[in-house]
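Only one protein chain is missing from this complex, and each of the others stays in its spot.
Take a look at subunit A:
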């Protein structure tokens, strides 16, 4: 992985200066720490239910997350390394998960 000082992905800088990104918009190779899990509306079940399911799977504040695989169609669904386990989910269901990216984590170059 290349090492650069500044992240190349657009996002809002957080208080600590790290770039934050929704997990639903993250790219392959990006990693960071979950700083917020909220009840975002999704297409399917009620948002509060989705919120609790995300929490139950370990999407909690402070957890380490890295996007490791993407599907072929619309880069969806995604597989993430979440602390020491691997979880697959759809981008639409991952909207509520906010990540502070590590400053050296860049999307992998396209193959």
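Quick note on the criterion: a residue touches a chain if its C-beta (ideal position, glycine included) is under 8 Å from a C-beta of that chain, and two chains touch if they have at least 3 such contacts; residues count from 1.
Here, contacts and distances are computed from a predicted model.
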Looking at UniProt, which of "ABC transporter ATP-binding protein", "Choline dehydrogenase-like flavoprotein", "Ferrous iron transport protein B" or "NADH-quinone oxidoreductase subunit J" names the chain we cannot see? "Ferrous iron transport protein B"
Could you list which residues of subunit A touch the chain missing from the display? 39, 42-45, 48, 50-58, 60-62, 68-74, 76-77, 79, 83-90, 93
